[in-house]
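First the structure, then my questions, so here it is.
Excluded from the complex is one protein chain; the other protein chains are retained at their positions.
A, B and C label the chains in the order they appear, each numbered from 1.
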Amino acid sequence: MVGVGLIGTGFMGKCHAIAWTSVGAVFGDTPRVRLVHLGEATEDLAERCAREFGFAKASGDWRAVIEDPEVDIVSVTTPNQFHPEMAIAALEAGKHVWCEKPMAPTFAEAQAMRDAASRSGKLAVLGFNYIQSPAFRHIRTLLDERIIGEVNHLRIEMDEDFMADPEALFFWKHEAASGYGALDDFAVHPLSLISKLFGRVSRVMCDMAKPYADRQVAGGGRRAVETWDIASVLMRLENGIAGTLQVNRSAWGRKGRIALQIFGSKGTIVFDQERFNEFQLYVTSDRPTEQGFRTILVGPHHEPYGRFIPAPGHGLGFNDHKIIECHEIIARLEGRPAHLVDFDEGLEIERSVHAMARSHQEQRWVDVR
Amino acid sequence: MVGVGLIGTGFMGKCHAIAWTSVGAVFGDTPRVRLVHLGEATEDLAERCAREFGFAKASGDWRAVIEDPEVDIVSVTTPNQFHPEMAIAALEAGKHVWCEKPMAPTFAEAQAMRDAASRSGKLAVLGFNYIQSPAFRHIRTLLDERIIGEVNHLRIEMDEDFMADPEALFFWKHEAASGYGALDDFAVHPLSLISKLFGRVSRVMCDMAKPYADRQVAGGGRRAVETWDIASVLMRLENGIAGTLQVNRSAWGRKGRIALQIFGSKGTIVFDQERFNEFQLYVTSDRPTEQGFRTILVGPHHEPYGRFIPAPGHGLGFNDHKIIECHEIIARLEGRPAHLVDFDEGLEIERSVHAMARSHQEQRWVDVR
Amino acid sequence: MVGVGLIGTGFMGKCHAIAWTSVGAVFGDTPRVRLVHLGEATEDLAERCAREFGFAKASGDWRAVIEDPEVDIVSVTTPNQFHPEMAIAALEAGKHVWCEKPMAPTFAEAQAMRDAASRSGKLAVLGFNYIQSPAFRHIRTLLDERIIGEVNHLRIEMDEDFMADPEALFFWKHEAASGYGALDDFAVHPLSLISKLFGRVSRVMCDMAKPYADRQVAGGGRRAVETWDIASVLMRLENGIAGTLQVNRSAWGRKGRIALQIFGSKGTIVFDQERFNEFQLYVTSDRPTEQGFRTILVGPHHEPYGRFIPAPGHGLGFNDHKIIECHEIIARLEGRPAHLVDFDEGLEIERSVHAMARSHQEQRWVDVR
Partner (left out) sequence: MVGVGLIGTGFMGKCHAIAWTSVGAVFGDTPRVRLVHLGEATEDLAERCAREFGFAKASGDWRAVIEDPEVDIVSVTTPNQFHPEMAIAALEAGKHVWCEKPMAPTFAEAQAMRDAASRSGKLAVLGFNYIQSPAFRHIRTLLDERIIGEVNHLRIEMDEDFMADPEALFFWKHEAASGYGALDDFAVHPLSLISKLFGRVSRVMCDMAKPYADRQVAGGGRRAVETWDIASVLMRLENGIAGTLQVNRSAWGRKGRIALQIFGSKGTIVFDQERFNEFQLYVTSDRPTEQGFRTILVGPHHEPYGRFIPAPGHGLGFNDHKIIECHEIIARLEGRPAHLVDFDEGLEIERSVHAMARSHQEQRWVDVR
């Protein structure tokens, strides 16, 4: 029996709630999950969401959730700036923590979270959905099998268009206080994929750009944009691979693109999150006259797709990533190995992000350390 | 408060269970759902599944489910041959019924189900997932808006490869007793889409084929295959549109293809279920130099995608269709209009299937009546 | 040395001219080609085109071309109704003939052409470009190698949108005198592919449709359309394969689509003429976890791509088909085997077309004989 606390009920809060609710039916091998306590900013909102999501208790104070003795694990899905305080408090209260990414606004706070996790001995996991898709997990297996030989080059792009409209008003994400820009919003995602496939980044050279220098202010007038919607990065991984990472949150037409190109001595793997139920593989072991990129639809052969659907090619959804992640968390709670990004690995990802920002500022290659 | 009974725990049983569990968290506007009673072939299996799926009671006898006074609606997800008996009994016991497709092995049985539904005054709905995807629902809206003008031609294909291996053993689906073949397994799906977009089929001309004349029998020797893996149909709809429908369950490489091409006087719509989070639209209102098929990724603009995910292009999964269907059922239970295939509409779909089979047998055009 | 006569200078006339001009440079193994005599409807047009295309002589009378003793082979590229007279006259004048498709408006005329060819002992070839692409030729080789095992099903579609505009005026192609409609314009193309891959068609069941019942007349008023823009055909080939053939010349957005799906016991081949520099192959010999449709870009491995371009993936153009066809003609002139549709094979294709039309008229299966 696992007692669950949830703080936050936005996009990710709902996603966690569905994951906790469905994980048993999907996987069938889990302990009983009890939705114990939901925390939100106000009592009213907490109660409405608790009813919708099926939680037994509701509080307008998140501390009530982490102090609830029936709660074993706390899902932290609030805005980033609240992550450090809540995650650390939960860990110190002896709870396991499943916190959404990114860790924290500053590297120092992320470090404090990692330290709290180390001290606590509790499970401290970050919500990196994209590492959980059957296609990505299978790509990882294929790389381990060296199906494309030795990897020698890597390109990764993450693009969306939610900031692309030049007529949209100036808001908090345009203020320097919110961070660097696309680097914070996006870069952790491709970095989580890189971390799982290849390990750490060693050096970065970053260039950031602003598509729109200023924006209209709600009350009238215009204000200079202080964050960067575009970041382009040259990088070297610790294993020696040269690669590039590019992010753009003003890329019209891109909705959830995370495009991966992995080049090896015997083939190439291509993946795009916008069609995450498939991936592409080119191998030189095919006869030369019939070599081509195979578009492989995921199916029961690709774990854990079959737990959701016994027929291939029917497709998982974005929310299913979180159910898989939830199942991995349960596995680790039960002492089994699991495919997750914990606070240690997450801190390394944050370290790369901050090195990128420094590189842009100093206009030079920066070591990630 | 809705009390749910579930009979059957295979592919669709699990899918119903997840739908009933998640519909509240996803949509947030539903009555409380109670998972009351689960029925399976044996007590043991019923109990294990009840635990996994979160049902309160379990029985080895399905009649216990339909007789349970706490049950308001029964999900029937057993093999087809059991549908008539179970659905009719449930309706007669005063329960609403949500029964998986196809209705029944014979047309007479399907008719009996429809009649029982009429007599009961209860909700009697068939599980046609594919009509629920945001892309399909949006296509329907676009056709209503006449974005491609007057539709004049239609092509639809449904293909999978689960019967494609010639080395696979003879099994019950190769026996004539199981039905016609691909026509039963698949044709109802494209017909459900046609029904929702264009209404009834009036005439059909069908040709069926067997990729493999005989198959190995488990014990040794070979046996003639009695069912048809391929069916190709010329058809006329009641609204005058000429179209074709093709199904193939031995189509290597096709995993869940339902490919739709809708031609109109001002454009064309193309859709493929294997990539059901997108559809293609060509319109003549675009400037001639820039006319092309647009690949449109579904997002919050396309109902009810936004209930699942606030960001576009992140993708729903196959199981999410069932959650949407479940939400439609709840809407109808509450007296609101809903997008569903009820037993009346389902019977018309079955009528078309049987007319196709007769057409093949008699090698001539057959009226659907 | 080959002396060339050309009658007609439209789309295909120009295409033949380019082919005759370039074949030597591309293939490098051909006899010297001399552009001897060009015939057009008027002296002026003939002279202008002769200058542009590089022909030595020009005539306003096509008979001058076929009677020119320096001419060895005549390219006939005039509108269809002139094919019989010109081709027969050229053959009777002892010239080889390379005539554009379709053969002739009526089956009787096509037969007369075939008979004239038989009597003459001369080369009599029809211009079926699409059989010449490296992708198609390679598909043929793969089928011979049984890379997808035994073929058991076939689907082919040919669609364009040049008749799709309902506001376009009534013109001669809408008159019954012009033929059946899409069947004449298009069906011979897919049938040429079928002929090369699988041989003859034995039975057909055809349904034709008119997207627009009537059209505006130039002078005012409306007139009933007498031809059919859409034809859908069920068919059986002599080798027993069941298939479908669909053509639509009012299919908005389709520009030069010829979509082929070939299903076999060990795989599937998919091809679309709109992207004729690639084809797709699915084979069950790939490991199950990595089975998928390979998109194979043609290159020097695929004959005769390498004669045009030594680097793969750079792409041939539509006009290059004709250069390849020209090279095949030269091969046959020199007594070597060649990949062409001669008047005998062409007549069988016409036979299928007329059987389809009769089937539609009589609303029943018709034998092709």
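One rule holds in what follows: contacts are C-beta pairs under 8 Å (C-beta built on N, C-alpha and C of every residue); 3 or more make two chains touch, one makes a residue touch a chain.
Computed from a predicted model, the values in this text were never measured in an experiment.
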item	value
Residue touching the undisplayed chain, where the options are A:L91, A:V125, A:A187 or A:I230	A:I230
Contact with the hidden chain (one of C:W62, C:W98, C:Y212 or C:F308)	C:F308
Options C:D72, C:E100, C:E160 or C:E328, residue touching the unrepresented chain	C:E160
Selected from A:T42, A:T141 or A:S265 as touching the chain missing from the view	A:S265
Residue among B:D29, B:D44 or B:D286 touching the omitted chain	B:D286
Listed residues A:F55, A:W98, A:Y282 or A:F318, member touching the removed chain	A:Y282
Residue ranges of chain C at the interface with the undisplayed chain	11, 14, 17-18, 21-22, 24-26, 28, 30, 32, 49, 51-54, 160, 162, 254-257, 274-277, 297, 299, 308-320
Sites on chain B contacted by the missing partner chain, in the whole complex	138, 142, 147, 278, 280-281, 283, 286, 288-297, 301-302
Interface with the unshown chain - residue positions in chain A	148-149, 152-153, 155, 157, 164-166, 205, 207, 209, 211-212, 230, 232, 234, 236, 242-244, 246, 248, 250-254, 263-268, 282, 284, 291-293, 363-365
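Here is the rule we go by: only the chains that are shown with their structure count from here on.
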item	value
Approximate Å spacing (C-alpha centroids) for the pair chain A, chain B	34
Where chain B and chain C are represented by their mean Cα positions, the distance between them in whole Å	41
Between chain C and chain A, distance of the C-alpha-averaged centres to the nearest whole Å	53
Shared interface positions of chain B, touching two or more other chains	254
